[in-house]
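Only one protein chain is missing; all other protein chains are in place.
Let's turn to chain A:
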Amino acid sequence: MVSASKMSKAEQNAKGFVPYADKIQEVVASIANSNTDVSHPMLNKREVKKTAYLVITSDRGLVGAYNSNILRNLFQTIEKRHNSKDEYTVIAVGRKGYDFCKKRDLPMSNSIIGMADHPTFNDIKELASETVQMYSDGEIDELNIIYNHYVSAISQKVTAKKLLPIENLDAHAAVNNDYEYDPDQEQILEVLLPQYAESLIFGALLDGKASEHAASMTAMRSATDNAGELIDDLSLTYNRARQAAITQEITEISGGVAALE
């Protein structure tokens, strides 16, 4: 019940974010596509020496396979793509992700624990801007994000996305406006792209939170159902045992009376 109300709130939060995300994507796409001679480090692919993985997990357990799915995906991706620990780093959101990396001794460059149930942009802002900064400083050459995408209350899907460098903007190029830029495109991209990347991280966090509450709701419900079944089974066994004991006692008494006669 608690999770159900948390989930609907989280779903609303995720929905409230959509207009912002759409708009910022539209503007970024129209700038990036309008002119081929604008370039920005965040739009250009470069040789990948170090990859960062941002994983969004929960702080608490009791959420079914929510965390294990994400962490398995992370682990498999790392196994498949990297040979040494210098080639990647993990940024963990949530205690489960943090503990996982600690236990397996994965390199971790940043982490955040104790995220609110309904995070605001301020909660994640610092981590997001530090992460984007790491990319700008050349510390990492690629940023991937792994989180649970909220499909519906009963279905969440592990999603791995490449966030930086920013690609795949063409899909939204349909809305192409001829803007004036003040002062100029390069400087606008300077402001816009980090904000865009941060907003994508926040969007993934909201999506992940909605999934977390949904997963915890499902997990709790099946726990309740299972406990109910167990209680039914056990009371049946108890009643049988009680009856057997009574029957035995009666048999003994009547046996004793018969022996006296």
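The rule we apply is simple: a residue touches a chain if its C-beta (ideal position, glycine included) is under 8 Å from a C-beta of that chain, and two chains touch if they have at least 3 such contacts; residues count from 1.
The rule is short, and it goes like this: contacts and distances are computed from a predicted model.
S.K.: If you had to name the missing chain as UniProt does, which of "ATP synthase epsilon chain", "NADH-quinone oxidoreductase subunit I", "Thiosulfate reductase" or "ABC transporter permease" would it be?
M.R.: The record names the chain that does not appear here as "ATP synthase epsilon chain".
S.K.: If I consider the whole complex, including the chain that's not displayed, which of A:D105, A:D137, A:E180 or A:E261 touches that chain?
M.R.: Residue touching the chain left out of view: A:E180.
S.K.: With the missing chain put back, one of A:A10, A:M42, A:L192 or A:A210 would touch it. Which one?
M.R.: Answering carefully, the residue with contact to the hidden chain is A:L192.
S.K.: Against the chain that's been left off, what residues of chain A make contact? List them.
M.R.: Output for chain A: 13, 16-17, 19-20, 23-24, 27, 31, 120-122, 125, 177-183, 187-188, 191-192, 195, 198-199, 202-203.
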